[in-house]
Structure formats: structure tokens, C-alpha cells
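The complex is shown incomplete by one protein chain, all other protein chains being positioned as in the whole.
Read from first to last, the chains carry the letters A, B, C and D; within each, the first residue is number 1.
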Amino acid sequence: MLLLELNEVSKSFGGVKALENVTAEVQEGEIVGLIGPNGAGKTTLFNVIAGVIKCDRGKVKFAGKDITKYPTHKISTLGIGRTFQIVRPFATMSCLENVLVALSISEKSRSKNERIEKAQELLETVGLAEKEQTPAGNLNLIDKKRLELARALATNPRLLLLDEVIGGLNSYEVGEAIALIDKLRKNFKLTILWIEHVMKAIMQLSDRILVLDQGKLICEGTPEEVSHDARVIRAYLGDSSASSS
Amino acid sequence: MLVVHNVHLDIGENLILKGISLQVGKGERIAVLGANGAGKTSLIKAIMGLLPIKSGQILFNGKKIHSLPPYEIAELGIACVPEGRRVFADMTVKDNLLMGAYLPHARNKIKETIDQVLSLFPILKERMNQRAGTLSGGEQQMLAIGRAMMSRPQLLIIDELSLGLAPVVVQEIYRVISKLSEDVSLLIVEQNVEIALNNTNFAYILEVGSVVRKGKSSDLLRDPSIKEAYLGM
Amino acid sequence: MVDLLLYLTNGIVMGTSYALCALGVALVVGVMRVINFAHGEFYVLAGYLSATFASALHLGIFPSIAMSILCVFFVGLVVERFLIRPTYGNEMYSLIITFILYIIVENLYLFIFGPYPQKPPNWVSGSQNLFGLFYYGNQRLVSFVTAALLISIFLVVLHKTWLGRVIRAVAIDREMASLLGVNPTRINFFSFGLGCVLAGAAGIVLTPIFPVVPTVGVGISLTAFVVVVLGGMDSFLGAVVGGLILGIVENLGVAYISSGYKHLFGFVILILVLFLKPTGLFGHRQFQ
Amino acid sequence: MKRANLVSWCIAFVVALILPFLVSDYWLHSLISGLFYVLMASSWNLIAGYTGQVSFAHAAFAGIGCYTSGILAVKFGIPPFFGILTGIILAALLSLTLGALCIRMGGIYLSLTTLGFSEIVRIIIQNEYKITRGTMGLKVPFLFGNYSKITAFYIMLAAVVLVLVGIYFVLKSDLGLQFRAVQNDEIAAASVGVPVVFVRLTAFVMAGSLAALAGGLYGHYLLLITPHIPSLDTMFLVLAMTVIGGMGTMAGPVVGALFLEILSEYIRVYGEFHVLVFAIVAMIFARFFPQGIVGFMGNLIKQKT
Partner (left out) sequence: QSWAAEETIKIGVVGPRTGTAAATGKAFQEGIELALDRINKAGGVLGKKLEVIFEDTAGDPAKAASAIEKLITHDKVVMVVGESHSSAALAEIDVANRLKVPFIIAEAWHDDITKKNYKYVFRAGPCNSGVVNGYILGFIKDYGFKKVAIVAENTDWGLGIKELAEKGLKKAGITYTSLVTERKSQDHYAELNKIKKFGPDLILAFVYGFGVHYFIAQANEVGIVPQTALILEGAGPPSLWPEFWKTVGDAGNLELFVSRMHPAVTFTKVAKEFREAYKKKFHKPPTDYKSRSIFDVLLIAADALNRAGSTNPDKIVEALENTNLTVSSGVVRFGTTKGTYAYHQWQPPMLIIQWQDRKQVVVYPKDVATGKLRKQ
């Protein structure tokens, strides 16, 4: 089933065209990688989907509903969870409370104790069980990223947007993270759209990859197809015609 | 001239630079290459005094500069074209250029330098009284380079020189840059590996905060493993 | 018709000094992202000092003005150094600090200068028959010309001199300016002092007409805030136009609605502008 | 709530209960004013301390509360109890409107808009003297029955206890969690589904209504309401009390309000300068102990253990 649909999405900041006519689809159950050079507009695309930024033109549809003009919190309750490239924990609140904030919305009908249990469960899933009372601001970056993940999962998402969750990890940790994401995806029946510049990870885990460059979707396909696409190679290695002088 | 020695740098708990060393000699053109998030911009920010380093040393003409504020580093003769160009959008092109010559030693030779810069980038001459924010991306990049030139630096650092620019423009800018390097040493950060290697003498390749390769640009250009490394396959 | 002309004239005259004062707020907001709640207190300080220097020290009008401005500048620098600098980057904190500062200073004035209005001697006396239609105080006309002149000088300095260029550059992008060799802390320091001087200049120009009492400062600050929001917080031109608009609206309001509501019009405009166009008439940037 | 905390709150409450029998009539007046400021500061803390919005309209809402009820009592003979209720409703509606206008923008814009609103309220009260009696002050009846300070004290105390307990439960509820989330990071809060504007608006309306309650009770105790209640001077006191006590803590505003009120009795000898002394104390706290008395003591205790 078609879960997310982007139709000619455009967004510019002053003169910068961060997104230009981006049209793409994500099927339910897929894990889709989003790559592209720095400043390509990947994060902006996430922000548009999540409603943090409103696009200038185009349409975003989620599960058949037009959510282009929805406010962020409503989009979240519809089932889109996300993490942030630059982590944004609720710094003065404990890890448990961070997750409880999300549960207070997504699990309104449940009792307080049930919610606390669920929050503890989620923290355990991402490996933060020991730190549930630690203020989120005191965590190290990796733990903050874990917390982001737990918090996003607590919104009961159908679609999870992950923005560079692996960035900054060493190769051992990357391996662990990949395993975690894979596990979550199965346990929670998630559809995932993720941005990553650790190619190893993205190639290994994604069903499909979208490539953005200067705001335009220049390629999409399986990891295999994408890695052999001329435009993609050019976007990374440069246009050889420019270097001829 | 510039010596970066075993620099470590954290942002929060995240280790961004893990012992980087590099050198820029007089009159050299050096490239720093690497994928997204490798730490190139952070390195430049560290050199310019915008980010504090945790350990290591940064020397410029033998003087330690790693604990100086940016404006003192600029005063020593390092100019920088930062990522995203950062022209003063609400000011005219002319005022932007003049701001480049803020430092006293540059202000004395302002006429001379401005002529020089305008002869390198003739297009700016036509835009002198236009608001910088209304320039196209390429023009803004030229303005940013021109502005940096206005301070008559000994070392010019450019982050993401070709980012967001049309190939023709990139070509044009590199042509100018190569003329520049007669008086100025250059440290250029690029993702566009091929272009960078074609236009520099020596290159360092960064990966997750460390230098993984270094060598003469021409040698690296010929190395097939480089291309591969960059698509991560 | 004659009435309207009088109200317009008075609006423009008053509006010009509003603009002068508001330029100081615009400068400090633009460069430092600080809303100085005590802005009007510098107006009051200049008023008191010029009156004191003229009467107690028997200085002439102009020497006492020059000395007052100098003092205001130094007081501004001291305030920046010890109270504002620790708040950099936290605009709510600076707002709270300057709000408390306003209360302190207002009460200090009461303590030092007493509750009585004080004014420096008029620069000129008498009045003019304007356009052959109505009489208008000479001091007001002279004050208007002075304020207009000061505004022009300020705008010229801002756009044509190194100092102005640097101030604008820091206001647009502090980090970039520092990469070009500008010490932004020093520019903050200086800009705050200059902002205070602008408030002081308005005080100097207006106190011969409206003597100062310890409590007028907050009204001046509020007027200046209304003006910068109206014009756009990051626009100096906006402050000038905003000042004129406010002056005219207030005068028409007083004339045709009620004098008691004089200051209400400004706030109604403030709220409307914030609602309809948060960046103000000439502003681009929204502050967060 | 931690046991030690609960115990200290209970002790404070019991002391408060017997206090009227221990102090002179005159001190009783100070205590009642103190309780009024506890209400004001605690409710202002709800927006400033817990959702990070510096509103300058708090005193204005207190003014709306007391003038609404006062005018209803004077012109239509409506008993203060219903008048205060009407005042609260009016304040809620007005804060809803004002909040809807400016809360989206937040930050400095909220501060400036509320400042403007507060001046508008003051100017209207001062100018519509035919209804409000302007600076002359409106004479209003006592809360109910015959004038008695003891009655006033207990009514105020009851209001304070109710409000504090209410605030405590709000803070412990989902809403409180969301307040803090919004204060920490709006965008992150929105992305987990917290309706940011709604949450801030709720805090704003709650605080506005509570201010109206405080103002109404206080006005009918004073028997005379003047534009001094909705003035920036009152606003300053509320802000100073919260800052000195400690923003973002339950006890902070209570401690701050009582501390300043009692301090004000001792610095009365400075006559016209007592505001100056207040302001200097507030400045010292804001500048050197931004976490306030409560935060400062908390840190001290933490350091010792």
C-alpha cells in the first residue's frame, strides 16, 4: 500500500532552492534511503514531510490523506515519527519523561502506570534502560540519538523518518545500530525513510534509495542501480568537464 | 606556513576530529577532501578560531593560534570563505568588498586591491551597487572570494568551493583561483574530488575525523581506489 | 483643514524625535538581539544631566549638551559591560535584566534628582506663525530640525562610514564579520553605547519642551518599541518611518478621538502589526 | 512529591492556618498582600517558568479581574463571588484572544504584545473614569458580609492552597509534561505530537484566569481598586518575586512573594526608596543567582550531600 506520496514538492529559502519539484513515493513496509551531497535538501524534505517547514508548492500525502498544510503535531499523531540530525532532546527532563511526553499524546487512553511501563520498554529496546532517570541533557551523543529513536517510536509511528542516526558512530557501533534499526522495523512493523551518509549502512539495509542533489531528485532505485547511476557518480565525484582546465 | 598538528575536537560528546595533522606551505594549493560529515568544515572552523579544539596545536607562521578569537586570527593574515558563502545580504556588493578590507593593513591599500579583485571578477563591477542578497549563487561565491581577497591574506581558506554552482561557474572560479595562488597560499575544501585534485598540488582525504590518505594531487587523481572510497562500496 | 495641518505638523515634529529614540532600539536589537527595557531611562538621564549641567554648573547650552551625551555614552558602556554582556544569546534573560534595571534607574532618579520636573533652558523662545495659519513654538521647530539632522547624520554614518558598515555587517552576520577581523564584542559594546546616545539625543532635543520627571522613561521606551516593531526590528529606515507614522497617528487620535487615549493608539498599532506582519513594515527577519 | 517536600508544605500550611491569631492587625494586612502576590507569582511562573514565555500582561489580567467584579458589584449590585467568577471568565476570554494573536510568534513578540496589551488595559481604565473612576479608584464592597481581615485572610489562603494544589496537579499531569517539553524544545515537542500552540495557549489562559482570581479577591479585600493593580509596578513585583524565589519551581514564587512582602515591611523606613531596594535585590538575584533562592538552596543541599 502506498504510504507516503510526494508530489512536485518545492521549497526555497530566499534565493536558495532547497527542494525543486520532488516527486516520490514510499510503500508501506519499505525501508527507503535518502542520500545526496551536503545541502542537497534532505533535511529540508524531512521537515516538509513532518510539517516543520511548509513547502511553497506541491503536495504531501500520507496514507491517502493530504497533509501538506497540517501542523507538525497533527502529522505526528497521524503516524509519522522522526529523529533530528542535530539532536533535540528535552534536555532538562529525564529520559523516561522524554518518552512519556510522546506517550502522553499517542497513548492518551492508557493509565499512567501503563505508560511508564511502555516507556521503560522502549528505553530498553534502544538500550537506555539504565539511564531512565538521567536528564537527557547529560547523555552523550550516541545515547541522545538512542533517546530520539525511543521518543520517535513512542509516537506509534507507521512511518519513521531517521535523519543521520548513525552519523558519528564507529564501525562497530554502526553495525549495532543497523541491527537495531532492522529489529525495530520488524517488531514495530515500520516503514522507514532515512537519511544517512554512511554508505555501507544505507546500501546494506535499504530496499530502495532516493538521491537528492541541489534540491532535485536525480535518481531512485535499488542500491545496486543507484550506485551505478552516472548522475549519482557525478554528484559525488564531480563533473569531469568542469575540471578540464 | 600553516601547521595543524594532531588536532582533536569535540562537539558535545561527539568526537569530530580525531588527531588531524596537515600543513600548508607558502604558495601551495592544498585540497582537503572527504565525504559529508567527515569533519572538513569543523577543521576549518577550528583553524579560524570558531570552534575550540580539545588538544593539539595550530600554528601560523610559527605562532600558536588555536586559542585566539577569530578576529585576531584574521588579523594575522588568514582569510576564509566559509561554507554557504555568507555574504552580507542586505549590504551592497561594494560594502561587502569594503568589509573585506576591514583590517588596517588592508585598508591602506584598498583602492589597489579592489581594482585587482574586480579585474579577477569583472562581473562584480557591474553589480557594485546591487544588494548582495540578490546575486546568483555563483556571483555570491565570487563575491565571497573577492571579499576574502580584500584583506590581502597570506592564506586563503575556502570551504566547499564548488558547492551549488553550475559547472561553468566552477570552472571559471578555479581559473581565477589558480591565478591567485601566485601571491596567496590556498586551502580548499571540496566534495568534488576530481575537480579539486585537478586544481591543487597536494591533498588530504578525511574520513570520520581522521586523515586517511594524503599525497600529491596528481598521484591521487590516478589512484582508482579513491573513486571507490567515495561511493562507499 | 487648518486644524488638520496643525495636527500633521505636530505629528511630524513629535514623530521625528520618536524616530531618533527608536533608532537606538533598532541598533541594539539589530546588533545584539537585546531589547533594552531601560532604553527610555537614557533619555531621562540626558534630560536631567543637560538641565543640571546648565543650571548647577552654569555651563552654556551646548557645552552642557555635549557633556551630557558623553556621560550617557559612558553609562551605556558600563551597563553593557556589567549587565548586558552576561546575557548574550538569551533574549528573555536580557529582557528581565533590563526590566529590573528600568525600575532601579527610575527610582535612582527620584533619589538623585527629586520628583520635580527639570528642564534645561530653551534654546530659543517665542513662536512662529506657520504657513500664516497657526502659531507654533520655536523650540519645537528647532528641536525638530535638530532631530531630523541627527537622524540624517546617523543614517549617513551607518551607510557611508567604516563604523556604520561594520555595525551593519555585525547585525547581519556576527560570525562572518569576526572572520573578517571584526571584534564583535567590541562592536556590541560600542553599539549599546551608541544606542543609549540616540535615546539621550532624543532626551536632549525634547526636554526643553517636555521637562523630565523620574517616571517618563518607561513611556519613552514603550513608544520606541512600538516604533521599531511598526517599522521592522531590523530596519533603520523602518524606525524612521515608524516614528513619523506613530507621531501623526497619535496627534490625529488626540485631536479627533480623545487626548486621554493618546498612548493607546500606538499599542493598538503595535498589536495589529505584530498580528498582520510580524516583521514590520520594512523588516525582513523575524526574531526568535 | 518527595516526602521531605510534602512535610514542609504541610508545616507551612499549618503555620499559615494559625498565623492570624499570632500577628497584629497590621501584619495581617501584609500577609494578605503576601498571599495575593503568591497567587500572582505562582500563576505567572506557570507561563514564565514552565513554558518560557515572559508575559507582561499578568498584572493587567489581575486588573481585569478586579475591575470586572468591582464594576459589577458597584453598578449592578452583583455579589463579589459572582463578579470574580465573571472576571475570571472575561480574563480567560481575553487571554485566549490575546494568546491566539501572539503566542504563535512567541519570544520577544509575545513580550512586546503583552506589554502593549497591559498598557491598553491601564489606559482604558484610567480614561473611562465614568465607569472605572480612573485614578481615583473604585470603591467596592467586601468579599462578603462584614469587613474582616481574618475572613479575608482565610479566603485568600484557601485560594492559594487550591491554586497551588491545582498547579501541582497540572504540572504532574500530561499537560505539565508537555509544558516542559515545549519549554525545552518546541520543534521536537511538535514532532512527537505535542500541540505546541495549544499547550502554550493553555498555560497563558490558565495564568491569566488565575491572575484575575487573585486580582478579584485582592480588590474586594482592599475595598478600593485603582489602576495601580494593573500597572507595570505590580508586574515588576510579580516578576521580581518569581525571579528571586526561583523560576520554574513550585516553591520559588511562594518563597519569593513572602520574602519580598516581609522585606518590604522592614525597608519601609526607606520610604520612597523601598522600591529601589527591591529592585536592587532583584537585580542581584537575576544577575548572580538566576536560579533564585529555592534553586540556590537546592544546589547547596545537593552539594552537601
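Criterion: a contact is a pair of C-beta atoms (placed from the backbone, for glycine too) under 8 Å apart; a residue touches a chain by one contact, two chains touch by 3 or more.
None of the values given here were measured: they were computed from a predicted structure.
Trainee: Quick one: jot down which shown chains the absent chain touches.
Mentor: So, taking every chain into account, the missing one touches C, D.
Trainee: Which listed residue (C:12, C:61 or C:110) would be found touching the missing chain in the intact complex?
Mentor: C:110
Trainee: Which residue, D:104, D:228 or D:287, contacts the hidden chain when the whole complex is considered?
Mentor: In the full complex, the listed residue that touches the missing chain is D:228.
Trainee: Among C:88, C:123 or C:210, single out the residue that touches the unshown chain.
Mentor: C:210
Trainee: Mind listing the chain D residues that contact the chain we can't see here?
Mentor: On the chain D side, contact with the omitted chain comes from 24-26, 29, 126-127, 129, 134-137, 139, 147, 222-226, 228-229, 271-272.
Trainee: Could you pull out which residues of chain C are in touch with the chain that's been left out?
Mentor: With respect to the unshown chain, the touching residues of chain C are 3, 6-7, 10, 14, 110, 114-119, 122, 125, 127, 134-137, 140, 210-211, 213, 251, 254-255, 259-260, 262.
Everything that follows uses one rule, which is that only the chains that are shown with their structure count from here on.
Trainee: Expressed in steps between touching chains, what is the minimal separation of chain A and chain C?
Mentor: Minimum number of steps from chain A to chain C: 2.
Trainee: Of the other chains, whose C-alpha centre is the longest way from the centre of chain B?
Mentor: With centres defined by C-alpha atoms, farthest from chain B sits D.
Trainee: When the centre of a chain is set as the mean of its C-alpha atoms, what distance in Å lies between chain B and chain C?
Mentor: About 42 Å, centre to centre.
Trainee: If you average the CA atoms of chain B and of chain D, how many Å lie between those two points?
Mentor: Distance between chain centres, rounded to whole Å: 55 Å.
Trainee: Counting only residues that touch at least two other chains, what does the list for chain D look like?
Mentor: none
Trainee: Give me the residues of chain B that touch two or more other chains.
Mentor: Only 89 qualify.
Trainee: In the complex formed with chain B, which residues of chain C make contact?
Mentor: Residue positions touching the partner: 162, 165-166, 168-169, 172-173, 175-184, 284.
Trainee: Quick one: in the complex, what on chain A touches chain D?
Mentor: Against chain D, the touching part of chain A is residues 50-52, 71-74, 76-77, 81-82, 84, 88-93, 97-98, 100-102, 104-106, 108, 151-152, 154-155.
Trainee: Sort out for me which residues of chain D touch chain A in the complex.
Mentor: Listed in rising order, the residues of chain D that touch chain A are 174, 177-178, 180-181, 184-185, 187-197.
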